[in-house]
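Not every chain of the complex is shown here; the ones you see sit where they belong.
In order of appearance the chains are A and B, and numbering begins at 1 in each one.
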């Protein structure tokens, strides 16, 4: 069998049939890091480095592992020089999904089938320059080519969504959607938090902000995002802080922090818990899905943070993160079955994303227990790999239900890769289901139904795409 | 290959040969939640809901995941209405072992081979009504049909075992055995604990009870259970609390708690540790096996606890539970090699059940270190699935020894399912061993010997069935 041939990742005949059925389903993508501005401007990419590597810290990390100098990663070298350095070590990346994704991108987006190496570096660079200048390789055309039906970018509440507006004017409300991600408002422990509150005040033309004003301002942006087709909020949290907290205590913490007085780490956790409940309330009222990305220890490598900044490849996971108590408080407060709540209340819709595989059983048993509104998200980040997805799908299928899976998200930092990341997932899903069919665990017609649901109908309905 | 056909879960030829050898071995089941009264009364089941779903919270949880209203799960709808609702969403359960177990039950106990769906719901309901009325589908006849040689129900120490008595009169002492499970006596943190102590006092006709009386009363029930063929105690504990604790401290805690004075969480842990040592002592004296079910966070979903009560599907696992220190204290105190103990002392026999897969390495290395008396139990609850059992068997075989495995337990909440749960385990075991034979790791004749030992001879000898 050949590299990335038609049976890539498909190890049984049923899997091949299943993949054939789901491979062309449209993409609905509830979470990624694409730039709406890039899409709205719709300019051609200048070169393969810009399109494939410039925004993707997954590749940066691997270049560092192979000893490439920072000059050729995030530094001052030209894009062509950087590409040449990457090509030199590209063969060393085998086994890591980056090797597969980038080659899939080249094949399926640019029609380049050469394998990247020192030898082919210049040739691929030259071909890509040429191809990327074509009319049909601009961002909007690429999205269409990849059958993207609807996608959610990730945005700060302050964002005025000018680019989303432009795109809405062209494509209507439900195509390029924003996601309301209030991490900057949440992360009271950051030195820049006070400054952020000030900006938020400017956004709503009110300053200074009391705690009530602060929440009201965020609600204003939440409402504003809804007008642009937003259907989900997103939250990156080491610990899913959802303790039930007294408002008076939080007001006191807020005031001291705003005034640069001392606050403790424990107080920060109280504040964050309080805010997550407020955000949950906003999401419930609009029927939005709350996405929780749990367990990332950010900026663990100090030199990268200092030299390059956040999101540059210095993040890790940690098996000892406490998840249960704080998450249960949140989920119990907004449980659809909570008898204290209005009987018509339908509950908070939540998606839990797991970073550390050792947390997966905890999160899967929680989603199993909490009914139809609390579901698991796609294998995230370090687990967004063939083996990571396979292990997740096999396990959570047996503890929870595949039919409740919140669906694949590309989590991508570049448009070019949506198709490849989606394809890798669909192949693994087909392989896992196909293998269960061949072991006599699932009738094939139900495997087909499940595969289609997981890839398209399920997330479309749960998120309300 | 067809759904649940003869090669179900068997992926290699050696596995097929192995399964053929072990499939008909009698069942010895050291742990389940069956109702001795149901067996003693031996009445026919009224319908398929009563036989398959009414007592099984595994299925309830999945119905909730698919949005079925509680009315049709634990609520006021008729059994037929509930079955119809279950059938409507049954196809959505593929991938979860419930889909396989229920169909296996239908096929092997009732001879119904149709797949459950909205279309077949009424037909299966009608057939099952008819079949379940047959003479040979009563509880005792079903147990015989499934080749159950001996099984242990789970009972509170206060239980007078009237039903076990009836069954003992018919079948002799070693068929339907009770298990001594003193969780109610142990769980001093529960509001109902004081009331329980009162009941225990009534059981032994003494009240009030001092700590010494309390322990003596429990010992009386321990002796009493022995008369009914009990060979094992069982303990559900989030943390396996076995710290060595001073008696005087525990007496003080006990007295305060009995008198409704304040006690702390830490004091509760001291009390529980003390009691576990007492229980260990009782088990050692009789040569019973102490089964420890570790790591379940009970009643995590508050609405279920409030509306329906415990054991209704709101339990989860937690990767951060501390196991080591407290468990080592217990095991070291009762170690067969402990030179401080009587040289004739044979040690406490222990089975450790693991709920969270991230705890498995801890527990497997502990059993590896502690010799022949401390062994691992079957993949438990959320892991009692083809993938859960496969991953457990592959891993613990390499760290510990399969020949020391404490054996499959059905853990079942319904009689009908003993055969299916046992069959699923035997198929996975055959597959894992067969695969090792085909990889040249084990000579086939030794795989046969091991498979038979794990399924029957091993647990029979270890528990003393």
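Here are a few things to note about the model shown:
Just so it is clear, contacts are C-beta pairs under 8 Å (C-beta built on N, C-alpha and C of every residue); 3 or more make two chains touch, one makes a residue touch a chain.
Everything numeric in this text was worked out from a predicted model, so none of it was measured.
Shown here are 2 copies of a single protein sequence; counted across the entire complex in this file, the number of copies is 3.
Please note the rule applied: only the chains that are shown with their structure count from here on.
Chain centres here are Cα means. That of subunit A falls 39 Å from that of subunit B. Residues 1-5, 7-11, 61-62, 64-67, 70, 91-97, 99-100, 115, 297, 300-304, 306-307, 313-320, 356-358, 382, 385-388 of subunit B touch subunit A in their complex. Contacts from subunit A toward subunit B in the complex involve residues 319-324, 328, 331-332, 335, 337-339, 358-359, 361-362, 364-366, 368-372, 394-395, 397-404, 433, 436-443, 446-447, 449-450.
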